[in-house]
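A single protein chain has been omitted from the complex, and every remaining protein chain is retained in its original position.
Chains here go by letter, A and B, matching the order in which they are written, and residues are numbered from 1 within each.
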Amino acid sequence: MIVFDKPKSLADVSMHYCPGCTHGIVHRLVAEVIDELGIEGITVGVAPVGCSVMAYNYFNCDMVEAAHGRAPAVATGLKRANPDSIVFTYQGDGDLASIGTAETVHSAARNENITIIFINNAIYGMTGGQMAPTSLPGQVTQTSPYGRDTSHCGFPVKVCEMLSQLDGPEYLERVAVNSVKNVRNAKKAIRKAFENQIAGKGFSLVEVISSCPTNWGMTPQKALEWIDEKMIPYYPLGVYKDRSANKEGGNG
Amino acid sequence: MAKLTFKTDLCKGCGLCVSVCPKHLLILSKDKINQKGHHPVEITDQSACIACAFCATMCPDCIITVEK
Partner (left out) sequence: MTDKVLMKGNEALAEAAIMAGCRHYFGYPITPQTEVAAYLAKRMPKIGGTFLQAESEIAAINMVYGVAAAGLRVLTSSSSPGIALKSEGLSYLAGADLPAVIINVQRGGPGLGGIQPSQSDYFQATKAGGHGDFRMIVLAPNSVQEMADLTVKAFDLADQYRMTAMILADGTMGQMMEPVSLNYGEPKKIEKPWAVTGTKCLRKHNVVNSLFLVPDELEQFNFARYERYKQIEENEVMYEEYMMDDAEICIVAFGIAARVSKNAISEARKQGIKVGMIRPITLWPFPKAPMLKAADKVKEFICVEMSMGQMIEDVELAVRCKKPVTLCNRVGGMIPSPEQVLASIVEASKKGE
């Protein structure tokens, strides 16, 4: 009996990601959820600009490649055009939390009935390791070679905390994929984010704390440890908003 | 009986599976090099595998099939 195999919504191709990059894990989780919910035939994914730009080659559902940061706007169009489809975006931190901040905030404020998978690895991977809106204070990157100096370039953007202040969004959760346990929790969150859309509940965003061994300059294993040591203390995991769960408490 | 199958040619040799195997059964091959130019994962003792799928859970490239 097969207990673990590649999900069928994930294309049978080799992904271009660096060895040990956790994008592959998150892709697989999304595909597993699509399979389990039986929605491959009605799902449309939106790929971002960044390392996961070619995600359109990796999912077997219909896919759209968006301009940098604009995926939530494109998803809004797709969903409004075809409300019966299931629309998700897959975006990195530069895409979602820097150039696309307005699109992110306003799709959340509108409670747009879409699912956003947000990969936070605190760096721009595709362009070669520049400072991201989520790079940690002191973090050395190509464009913060002496470490991120908060007096000069400010503080990281905490997306879940920020969006949780809005009345709009249905569900916001931050997860990580640096251990078996965390990967399993991440899958539960991603599943919930898709189930919410199917139920018509609205905007669901899962922030996934991910690694970038290449640009962090670490082995894949060390990068996963760094998530525990540095990333999670700054970006605590957990549910930041879940309107359905709060309904009874009247805390909309 | 538990069985692991690897799509060896797609392995990037990152070693995440190796690091999470509770039975320490996985290694990166010392002598083989795959199409991609990596030392791919290998299992040292198939019979000791408990099919926990930790390795497959952490594999970013989805190259591991687990049966039991």
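FYI, a contact is a pair of C-beta atoms (placed from the backbone, for glycine too) under 8 Å apart; a residue touches a chain by one contact, two chains touch by 3 or more.
From a predicted model like this one, the values you see are computed outputs, not experimental measurements.
**Q** Need the list of shown chains touched by the one chain that isn't shown.
**A** A
**Q** Hey, which of A:29, A:61 or A:119 is the one touching the hidden chain?
**A** Here the residue in touch with the unshown chain is A:61.
**Q** Among A:6, A:23 or A:70, single out the residue that touches the unshown chain.
**A** The missing chain is touched by A:70.
**Q** In the whole complex, not just what's shown, which of A:51, A:78, A:177 or A:193 touches the removed chain?
**A** A:78
**Q** In the full complex, which bits of subunit A touch the chain not displayed? Write them out.
**A** 40-44, 46, 53-54, 56-57, 59-67, 70, 73-82, 85, 102-103, 105-106
What we mean here is this: only the chains that are shown with their structure count from here on.
**Q** Based only on mean CA positions, could you tell me how far subunit A sits from subunit B in angstrom?
**A** That gives a centre separation of 27 Å.
**Q** Provide the residue numbers of subunit B that touch subunit A in the complex, in ascending order.
**A** Of all residues in subunit B, those touching subunit A are 10, 12-16, 19-20, 36, 38, 51, 53-54, 56-62, 64-68.
**Q** For subunit A, which residues count as touching subunit B in their complex?
**A** Touching subunit B: residues 1-7, 10, 14-15, 17-25, 28, 179-180, 183-184, 213, 219-221, 224 of subunit A.
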